[in-house]
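All protein chains but one are shown at their positions in the complex.
Going in written order, the chains are labelled A, B and C, and every chain counts its residues from 1.
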Amino acid sequence: MIIVMRPDATPDQVEHVKMLVREQGLKDHPIVGTDLTVVAVIGDDRRKDKGVFEQAPGVDRVVPILAPYKMAARETRPTKTQVRIGSNCVFGGVQIPVVAGPCSVESEAKLLEVSRMIKAAGASAIRGGAFKPRTNPYSFQGLGEEGLKYLAEAREETGLPIITEVLNIADVELVAKYADCLQIGTRNSQNFKLLEACGRQPKPVLLKRGMAMTIDEFLQAAEYILAEGNPNVILCERGIRTFEDHTRNTLSLSAIPELHHRTHLPVVSDPSHGTGHARLVADMSRASIAAGADGLLLEVHQDPQHAMTDGAQSITPAALAELMPSLARVAEAVDRRCDALVGAGV
Amino acid sequence: MIIVMRPDATPDQVEHVKMLVREQGLKDHPIVGTDLTVVAVIGDDRRKDKGVFEQAPGVDRVVPILAPYKMAARETRPTKTQVRIGSNCVFGGVQIPVVAGPCSVESEAKLLEVSRMIKAAGASAIRGGAFKPRTNPYSFQGLGEEGLKYLAEAREETGLPIITEVLNIADVELVAKYADCLQIGTRNSQNFKLLEACGRQPKPVLLKRGMAMTIDEFLQAAEYILAEGNPNVILCERGIRTFEDHTRNTLSLSAIPELHHRTHLPVVSDPSHGTGHARLVADMSRASIAAGADGLLLEVHQDPQHAMTDGAQSITPAALAELMPSLARVAEAVDRRCDALVGAGV
Amino acid sequence: MIIVMRPDATPDQVEHVKMLVREQGLKDHPIVGTDLTVVAVIGDDRRKDKGVFEQAPGVDRVVPILAPYKMAARETRPTKTQVRIGSNCVFGGVQIPVVAGPCSVESEAKLLEVSRMIKAAGASAIRGGAFKPRTNPYSFQGLGEEGLKYLAEAREETGLPIITEVLNIADVELVAKYADCLQIGTRNSQNFKLLEACGRQPKPVLLKRGMAMTIDEFLQAAEYILAEGNPNVILCERGIRTFEDHTRNTLSLSAIPELHHRTHLPVVSDPSHGTGHARLVADMSRASIAAGADGLLLEVHQDPQHAMTDGAQSITPAALAELMPSLARVAEAVDRRCDALVGAGV
Partner (left out) sequence: MIIVMRPDATPDQVEHVKMLVREQGLKDHPIVGTDLTVVAVIGDDRRKDKGVFEQAPGVDRVVPILAPYKMAARETRPTKTQVRIGSNCVFGGVQIPVVAGPCSVESEAKLLEVSRMIKAAGASAIRGGAFKPRTNPYSFQGLGEEGLKYLAEAREETGLPIITEVLNIADVELVAKYADCLQIGTRNSQNFKLLEACGRQPKPVLLKRGMAMTIDEFLQAAEYILAEGNPNVILCERGIRTFEDHTRNTLSLSAIPELHHRTHLPVVSDPSHGTGHARLVADMSRASIAAGADGLLLEVHQDPQHAMTDGAQSITPAALAELMPSLARVAEAVDRRCDALVGAGV
C-alpha cells in the first residue's frame, strides 16, 4: 500500500507513520515529492487493515496496491480453470454451456415438462430454485427438498446436470447431495460463512456477483470458497444496481473481460436477472457471448404469464429453441462453440 | 397495480390482460386514455408476481401501487414503536441513545477498558462484534463466543446493554443468550432465513440497510422479522453504495425522514460505516440527529491506529466525550434529548 | 399519469385532486381500491408538471404513464430512421459503420497519418476533437478552428466523412461548416440551448448519453433536437456512472435493445469512453454489435503512450486493423455487415 501524507505533514508525522509500518512487520519506503511525501509499504500487507494508517496524524489517505485476493488471481494460475458439472458440461473451455430452467421448481410435472423442452432446445444444464430468497415475505418461497428431488428426476430423465441455489449453511449438505453444482445467489454473495461452507463440500459452486460488489470484492468472495479447498468456482455476472430504471439491474458486460484479465476462473452471464425483462434476453445473451462469457444462465418457463416467480424475465422454451442457433453463430464468430452437446448425459 | 398497455395494443390484448387479472382472483378496471389504455387492478395484489403481466402481448409495463409491506407500514400502527434494549435504553422516544464501541471485540482487557471510557463519555449502550463478516478471507474474523462473554462482562461492569451482530442462523440462539439486541449487518440484510430466525427469538433486532437496498426493500426485510412475531425492530441507515469515492459509502440521511413517513419503526444512523472516515463522524452524527434519527451507532476504539478492524472510521473515547455535549445541543434544537442516562444500569 | 392517494386520504382530498386535474384541462377518473384510491388522469399530460399534484393534501405520489417524448417514440415512426453522414456512411441500416480517430486533433501531420491508417484498417468515418471539454482546466483544450481545418483535410485525403464535437452555441455554425456530423458530448447532453441550436442547423447530430441519464431523459434530450426540425439524430451509449471502479464508466449495453424498443433513431456504442481502458475495447466492441448497435465509435491513436488526451483508452491503428475482421464476423452472426465500404468516398 501507499500512504499519502498531507502537503502540510511534519517530518515527525512521517516518522510516526514509518514506525507504524514497521510495527506491522512491514518495510517502509518514504518518497519525498515536490508537493508532498508518500510512504510506500513493502511486504505482503493483504492481511493488514489499511484503515489504521489513516488515523495517524498527517495522513491524507491510504492507497492499496496489492490485489486483496491471491488464489483467484491470474498470476497464481496462468491457465484458465475449467469447471466440470456432471459428466459433459464444462465451463471455461471452447464450448459455452447454456444453463436453462425455471426460476422456481413449481411442481414435478411442470419441471419435467420444461426440462424436456430445454434439452430439446439444446441447453447443457438445468437450473431451478428449490429454495427461493424472496424480497417479499409474502411471496412463494420454494418447495425445499421436494424441489430438489424433482430436479434429480429431471436430471435422470434428460441426462443434463442440475444447478440449484443454497440459501443456508444448514442446507449445504442436502443441496450438495442432489445438485451437480451449488449456486450462491446475489443476496448471499457476502454471506461469508455460507461461502466457507460451500468451500468445504465437493461440488462446484456458481457464485453470483452481489448487486453492489466491485470486481475486487467479487474475487475476495470467490477466495473464501477457494481458500477452503474447493477449486471449482464459476463466477456469474448478473447485473449491478445503478440509477437505471429501464431494467431491474444493469448487466455490466465489461466485467467479463475484466475478470478474465484478473482471474483464471470461468465467468458466466445471467441476462435474465441482469435485465429483468424477457424482451432484452436474446440480445444480451448474444452480447454476453461476444464479450467472452464462458456460459449463460437463462430463465425459461413454459408459461411465463403463469410463473410463480420472475415471470417478467423468463423466456419460453420456444424462444430458447429459436435463440440457440443464433448463439451458436455468435460463438463461432469469436472462435467458441455454443451448440447442443452430442450425446449429452447418455 | 396498474398495467400499462402499449399505444398500439389491440382490444383483444386488453381483454387477455383483463382475463389474467381475474384468474388471479383480482378485479380489473380498464381505463381508455387518449394515447393508450391502462388496466387498474383492484384487490390485494401484494402476494402476486407483478412480472407475469409484462409477458402478456401488448403490455408495456406494470406499475405497483400498494406498498409491498404491511406490518411495517405507518397505516397499520399510527403511533411510533418504541424499542427498549436492556432496562433503560429506548429507541423511538424523546431520548436519542448513542451506541458506541469497537468494531470487533479484540480482547477482554481492551473491551472492558473501552467500555468504561464509553460509559464515562455518556453512551447508552455498547456495540462490539464477536462474529465479524469480513470482505477479505485473510482478515481477522472475530473471537466468537469468547467475544460474547467479554461483552456480557462489559455489561456487568458498566450497566449498559449490549448490541452485537449475528451472522448465521446456527448462532442466533447463542447470540440471543448474551446480547440485549441482535444486529443484522448490511451484507445479511436480505439473508431472509436469518431474518426469520431473528424474528422467532425474543430479543430486539437492529437491522442495517443493505448497501444497494431501496426503502421498499428495507421495509420488506423488516417485515420478515415482524411477520415471525418479533415487533422490536430498529432500522439503521448505514450508507449506500454510489459512485462517490471520498467516502466508503454515501450516508443517505433523507432515508431517515422518509422512513418516519412510511413506518412506525425507530430509525438510527451509523455515521461510522456511513462515511468510513473518522474525520467525518462528528459532523454526520450531528446531521443525523438533526434529520430525525432515533439513535446513533458509533465505532469507538481507544487506539484506532492499532485497531484490528475498521481503524479508519473509529473515533477515540476522548473524541466521543467531546462529541456528546454537542450532540445534546443539536438534539435539544430539534426537541429531543441526547445525554447520558441518569442512573443508567445502577 | 396516475395520482396515488394515501390509504387514509379523505373523500374531500380526493375531490380536491379531481378538481386540480380538471383545472389543467384534463379528465379525472378515480378508482376506489381495497386499500386506497387512485385518480387516473386522462388526456395528454406531457406538458404538465406532475409534481404539483404531490403537494395536494392526501396524495402519496404521482406515477407518470405517458412517455415524456413524442417525436423520438417508435409509435410515431414505425420504420427505423437511417442517418447518412457524408455520401456513403449510413447509420441504421444493415451495415454497421465504425467511426475511428484520435480523441483530440493534435497536429495536421499526426491527424493525416492516423486517418490514412484508419481508412486502411476499414473504418467508415473519422472522429477527432477540435474543441475538447476537459474535466481539468490545466489539461489540453484542443486546437479549435485549426483542428477543424485539419479534419477537413483528412476527409479530403481519405474520402471518409468526419464527426467532431461542438461545445458551445457560438461554435455551432463553424463546426457545421466543416463537419459531416456534429457530436454533442456527455457533459452537454442536457445543455438544452445547445441541443436546440444543433436542431436548427442541417448536419446530422450524434448525441451522447449523459453519464447519469435515464433512457427517458436521453430520449427527451433527442426530442429537443428533433423538435427544432432536424430529424437526423444518432444516439450513443457511452457508459454511465456507477459504483464500479474497474472501468471509467459502466457501458450499459442493454440500453441498445431498450432504445430500439422505444425509438426509431439509430443507436451506436462507444466502448472507448464506455470502459476507459484499451484492453477492454475489442471485447466490448464485439459485444456492442451483438447487442444490436448500429455503429461504433472508437478512439484510435498511432502512439497512445504519447497521446495528449485519453491515452488509456485509445487503441492503435494496428489493433483496429486486427479488430475489424472480427467485428465483421460478429456482425454477420447477427445478420448485419461491418466491413470496409467498397469505394468509400472515391
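Here is the rule we use: a residue touches a chain if its C-beta (ideal position, glycine included) is under 8 Å from a C-beta of that chain, and two chains touch if they have at least 3 such contacts.
Bear in mind that the values here come from a model prediction, so they are computed numbers and not experimental data.
Only one residue in the set C:E223, C:E244, C:E258 or C:D283 touches the chain that does not appear here, and it is C:E223.
For the options B:L112, B:A152, B:A227 or B:A290, the residue in contact with the chain missing from this view is B:A290. Within the whole complex, the absent chain has one touching residue among C:E54, C:E146, C:E173 or C:E322, and that is C:E54. Of the candidate positions A:K50, A:R127, A:R155 or A:R241, contact with the hidden chain is made by A:R241.
Touching the omitted chain from chain B are residues 212, 214-216, 240, 242-247, 250-258, 261, 274-275, 279-280, 283-284, 286-292, 326, 329-330, 332-334. Those residues of chain C that touch the chain absent from the view are 20, 46-47, 49-56, 62, 68-69, 133-139, 167-170, 187-188, 190-193, 210-212, 217, 220-221, 223-224, 227, 241, 276-278, 304-314.
Although one chain is hidden here, its contacts on chain A can still be listed: residues 2, 4, 6-8, 29, 31-36, 38, 40, 42-44, 63, 65-66, 75, 241-243, 245.
Keep in mind that, in the parts below, only the chains that are shown with their structure count from here on.
The greatest centre-to-centre gap from chain C, using C-alpha centroids, is found for B. A summary of chain positions shows that the Cα centroid lying nearest the centre of all protein Cα atoms is that of chain A.
Taking each chain's centre as the average of its CA atoms, chain B and chain C sit 39 Å apart. In terms of their C-alpha centroids, the spacing between chain A and chain B amounts to 26 Å. The centroid of the Cα atoms in chain A and the matching centroid in chain C are 31 Å apart. Shared interface positions of chain C, defined as residues touching 2 or more other chains, are 242-243, 245.
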